[in-house]
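The complex is shown incomplete by one protein chain, all other protein chains being positioned as in the whole.
Labels run A, B, C, D, E, F and G following the written order; every chain starts at residue 1.
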Amino acid sequence: MSEKIYEYPKSINDTATHYCAGCGHGIVHKLLAQCLDELDIAGETLLVAPVGCSVLAYNYLKVDGLEAAHGRAPAVATGLKRVHKDKIVVSYQGDGDLLAIGTAETIHAANRGEKITILFINNAIYGMTGGQMAPTSLENQVTMTSPRGRDVGDVGYPIRACELINTLEKPYYIERCSVHDVKSINKTKKAIKKALTCQKEGLGYSFVEILSMCPTNWGMDPVKAVEWLENSMIPYYPLKVFRDKGVKADA
Amino acid sequence: MSEKIYEYPKSINDTATHYCAGCGHGIVHKLLAQCLDELDIAGETLLVAPVGCSVLAYNYLKVDGLEAAHGRAPAVATGLKRVHKDKIVVSYQGDGDLLAIGTAETIHAANRGEKITILFINNAIYGMTGGQMAPTSLENQVTMTSPRGRDVGDVGYPIRACELINTLEKPYYIERCSVHDVKSINKTKKAIKKALTCQKEGLGYSFVEILSMCPTNWGMDPVKAVEWLENSMIPYYPLKVFRDKGVKADA
Amino acid sequence: MDKRILMKGNEAIGEAAILAGCRHYFAYPITPQNEIPAYMSKRLPEVGGTFLQAESEIAAVSMVMGASAAGARAMTSSSSPGIALKQEGISYLSGAQLPCVIVNMMRGGPGLGNIAGAQGDYYQATRGGGNGDYRTIVLAPGNVQELADYTIKAFELADKYRVVVLILGDGYLGQMSEPLVLPEAVKSLPPKPWALTGAKDRAPHTIASLRLYPDNYLEKHNIELEKIYTEIKKKEVISESFMTDDADFVLAAYGTSSRVCKKAVRILRKNGIKAGLFRLITLWPFPSEELEVLGKRVKKILTVEMSMGQMVDDVRMSAGKFTEVDFYGRAGGMIPEAEKIVERVKSYV
Amino acid sequence: MDKRILMKGNEAIGEAAILAGCRHYFAYPITPQNEIPAYMSKRLPEVGGTFLQAESEIAAVSMVMGASAAGARAMTSSSSPGIALKQEGISYLSGAQLPCVIVNMMRGGPGLGNIAGAQGDYYQATRGGGNGDYRTIVLAPGNVQELADYTIKAFELADKYRVVVLILGDGYLGQMSEPLVLPEAVKSLPPKPWALTGAKDRAPHTIASLRLYPDNYLEKHNIELEKIYTEIKKKEVISESFMTDDADFVLAAYGTSSRVCKKAVRILRKNGIKAGLFRLITLWPFPSEELEVLGKRVKKILTVEMSMGQMVDDVRMSAGKFTEVDFYGRAGGMIPEAEKIVERVKSYV
Amino acid sequence: MLKGKPIINQERCKGCRLCIGVCPKNILEMSEETNRQGVHFPVCIDESKCIACAFCATICPDIAIEIIKFTPERE
Amino acid sequence: MLKGKPIINQERCKGCRLCIGVCPKNILEMSEETNRQGVHFPVCIDESKCIACAFCATICPDIAIEIIKFTPERE
Amino acid sequence: MHNEIIFAGFGGQGVILAGKILSIAGMMEGKYVSHIPSYGAEMRGGTANCSVVISEEEVASPVIDHPDICVALNSPSLAKFEPRMKKGGLMIYNSSLINLKASRNDIEYLAVDANGIAERHGSTRGVNMAALGVLVKKMPQLASLDSLVEALDHAISARNRKHNAVNVEIIKEAYSLPL
Partner (left out) sequence: MHNEIIFAGFGGQGVILAGKILSIAGMMEGKYVSHIPSYGAEMRGGTANCSVVISEEEVASPVIDHPDICVALNSPSLAKFEPRMKKGGLMIYNSSLINLKASRNDIEYLAVDANGIAERHGSTRGVNMAALGVLVKKMPQLASLDSLVEALDHAISARNRKHNAVNVEIIKEAYSLPL
């Protein structure tokens, strides 16, 4: 007897993505599609795509999609959700989007406890614009705009999103995970599913940060990128559940 | 022998302010002027005035003054300080300014550890625009835009600025104080002085939150306002030093 | 029974929006339009709607974008500097063809300026400070009744063409109360088959302004938009003429300044001078043809604005070929005085 | 020795700013101008300057405001949507009379549009999306050499008039490399007695755009500003004429589209058609008089833009009284083809 | 023997009454008259009781009060 | 007895090699040929060793791998 | 008929409401009316005022530079508007709080003991009503007493309408006083 135990998710198109080889966005897209399949909610999901490498996410995922201006995805998602209270609204964002230009929208949507799900792809870089320093770029990380490495004396330390949001009262579920290895990917899938479940059941705001590779702008091949994520990012960005007010675990 | 033990500070003009009777801004202005006098730094202080009731602060204090757009004072102060590294740059801001529209600028200037001083006047309301709900308005507080009282279920809980900023690495000195009674006012003066000293000595970013009365938009006479601040605000906004990496106390 | 009530301009906009079926309003406080959010915060929950004070003007326009994409009639309001902050959002809304209504109760500028009523944002409204080729319809009501009526019209136009409609008032119009007959409530809202409602049982919808591949994808979109704009220009121009039929001299104005102009026309007529008023109600589409026709007939057009001279550009562009176009303005929140206008026109005789 | 080097437009701007004495640059990444921040992040620390990547375009323009008020030559750069976000800041800078240089490497719009070079922000640049009555000088260089030269000029003009100067390039100009002779370094910077330096031994300075009391305080300020703008209009117009002396048909264009127009003129001349090019370098102040004179002399003016038609408004306003003004444009990041322009002009004969 | 006294600048006063409430000696009262702004201001009804604690001055948002302290000459 | 096998969609592959690294059985290798994008893709050099762990598929960013698991028929 | 009236006082005196009531009364009589309050930063310091135009012609500008009539309920208000009044204008002032030192001789001053009247009816808030009563008595072209009384119900929200009986009494008493 044979069985396909890992198959192409239904909620994703079969067009090739524009992502670079080894890009973490691809993995997250796949996980999101799998979760949409398993929860059977693709037909009621509204996806807000950010300005960032994932701007075309709506071209890949088979859900209704809306583009937000750079950084404004949580506010746009708020508008969607306030109209369609029964739909699942997902705001997919990069680190430049969520933690630089979008800081105010991020904090305030979280503080209001909007019943939306934020998927935060932290690749410690501005991917789409060619590798500038992000709020999450690590100390001494060389980027297009920190050619001598991030000087924390001058520009401060990388910001930790989960920790910041965790100071607010209303968020319901906050977790940081990663897509650099198989175990972490499986955990990430669970986290995304939990976050979506949180919203589906009307419990509240859910936030999943996902450490993700950008081989292109890190200037590494994908295999090196995976190592760098593990050895450099995770020590600064610990993987853990920051808050879970009680989302039912799901098989 | 007679001595003037409390006198009109040198660093403030003798024009009447436009503030309402019993407004906390007046007290903070006075304290700032006293500190400028005592540290003898009025001549090297650059004041960034916010958009808010205190927008005309530069008309009262005898220092060089610059108006920032609403919410942008920390970024404007950054620009000033990056040019005049040896000057004292003070960003004076209200709660709407600092914690709503200016959230991103607030967080990022703090995260960079700009060597500036933020005086944050938290009166739990938008004073200048006639009393709308602020990010700091208390649960159930009735305002122009929360006519049924702040519904934390819908719009979230009031944001605590010191606690938020205290999650970042670089700020050097963070304290919350109040101007509702004499003891607190004296403490506030010490805090402002410490913050300015922190900057004068090139130590880093200093942030002083000051709970302050807005009798007009709270719809109370000044004496009631003082009571409300004490009984309603302080329990939610505890007065304390959140961080002091080692500013020398000053007589 | 007299249905007239005395209502503040800002509140009239709020109530009219509700009558137009708007149930989603997002805004950030700013004088002189604070009565709109205040009113909406009271009224919207009563009719099952959503009032949300956004963390900024940018967040507000973004929330409107979300609500509009969801298919709702959505509105935000602000005043001059706040509208400046919404320019990127307006450009996105226009590019994504999302209908909505944005109210600008103009105040004195530039910068923080002051809080008096002014008309210094004509350029901003009609040319856009957003990026790229796009247009917004700009309605310029002249009294409280029109604030209400044109708010309803604004929602209709927005949905009809899938464009942003600006209501361009000023602090005086927003703050003043006048007699008003509330318009009828809109009975049924137009269907929005393009809206995001979940892709259950249909192909997914995408709403975006990005047009990346192929190279000329965006240009095609620009041409599509231009077609819509051309149609609007053809069909939706609104203006009003007062005593222009036999006029030698015509005042051109909108909003608060047009009220003063009307008074000036009356005074001039009493003085035996054939004056008239051409009042613009749509600033974009601009009544170019009407002004051309007028330009061919009259001796002079005096554009009166509460600015240093902005709309006068458009008046010149249309009527300037045929007649002289003069300008009189007060800026920074001052209202032109009828007497001064009269004087100026008398000087032409 | 040949001093020419091959340099990218964006980098030429960066180096020229440094040569102009700019030591404070704040910006937020956006394509197609990312080489400016990248270059500045490398170079500014080498010359003792400050490069700071801001948290947003709004923060960047605010930092520029602070640095400018402090008396420094300060610059920011961005591209279309990012410039839309700076409109409030530009209005404040203008109201507070703070000099600075802002670079817009335009891309296709509206909204996110695409990242190809375009000229769809002419309205935004020349009319302003900020609130209130203000003007910014707009320089439109046409090649890499000019990007450098006019960057220096931009700082001079900004300081001379205490205004914001926009450098309006586009993605093509920013991304392309061409031979370039670097301009001379500016030797001495003008004194700024108004700057904020601390009120030691002098009366405090205040820099603000707010003008609250008395009622006409703001209007007086508006009139002051207008005087400056009038002087700029008188003195600072720059344009270039190519084969217009005997031309029957003149192309009017700026930036990248003017390069193509030049080629078209050459082709037309070869075909025996008397064509010429009027290239605008300052878009504001607009060369109205020059175009009027031209309008009186030529048979037709064809405005060529990489937009759906924006500058053509101004060409019509100036030359339209005297000659016919036609328009040819490509939008959304497409470059007009010389052959199509030639065709159009041939159709006039 | 006078220990101190408040010097009240009537014209600066906005009548908020905060000074009245904080005086530990209860010697401040609102005036019957008004200043040029039409505002009632505090008056000290018994300077002999003033202890120069400066509480009134400290809380005054409008810097309408200064305090003089009298120290007995050393003998 | 075959436990499982990866089905590799060559045309979706971008050649990142992540799958190669995670295969516990080391049975994935990059191809000599390239797909239509000019990219080398993984090939399974010994399907008999595949344990259907799906690690390769899990890490693949481009969903270029599906996994088939063979379960012995119950007897 | 064209009258430009300013009501001015401090925060709690209800000058904005007084203007609204008069405007509604005028509206009910078929006149053109407009009402605009001072707003924003102007309100700081606790003073308030509003401008009311009542006219037989469409109202051009609702803003009044030179009022025909001013109702000043406290001294700062009188001080502010006295110099701006039109020649021949009417200044109704609250003699309970204002110790008049008239500085113009080309306008008419009319005292009303507004606090006194209001207090006689047990109201601390009815000062504005007293002023209105005197105003329409003196200037009947603005609105009739009946219209004014009717306007009360329209101007005041349901929650506060319980005070209207007293308000009517105050208006009527003020109206009945000899001018």
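Here, contacts are C-beta pairs under 8 Å (C-beta built on N, C-alpha and C of every residue); 3 or more make two chains touch, one makes a residue touch a chain.
Computed from a predicted structure; not experimentally measured.
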- line: Filtering D:R43, D:K86, D:R135 or D:K262 for touch with the omitted chain leaves D:K262
- line: Among A:Y19, A:Y58 or A:Y173, contact with the omitted chain is made only by A:Y19
Task: Write the list of chain D residues that the hidden chain touches.
output: 2, 4-6, 31-32, 115, 171-172, 175-179, 256, 259-260, 262-263, 266, 335, 338
Footprint left on chain F by the chain that the document does not show: 14, 34, 37-38
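By our rule, only the chains that are shown with their structure count from here on.
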Statement: Output for shared partners of chain C and chain D reads A, B
Message: Taking the touch definition from the top, what connected groups remain once chain A is excluded?
response: B, C, D, E, G | F
Message: Please tell me whether the contact surfaces of chain A and chain B are same or different in residue numbering, using the over-half criterion.
response: same
Query: Where's the contact count highest, between which chains?
result: C-D
Field: Averaged-CA centre spacing for the pair chain F and chain C, given as whole angstrom
entry: 61
Query: Where the CA atoms of chain A average out and where those of chain B average out, how many Å apart are those spots?
result: 35
Field: Two or more partner chains touched - positions in chain C
entry: 31, 52, 55-56, 58, 81, 88, 92, 96, 111-112, 115, 208-210, 212
Statement: Among chain G residues, those touching two or more other chains are 39-41, 45
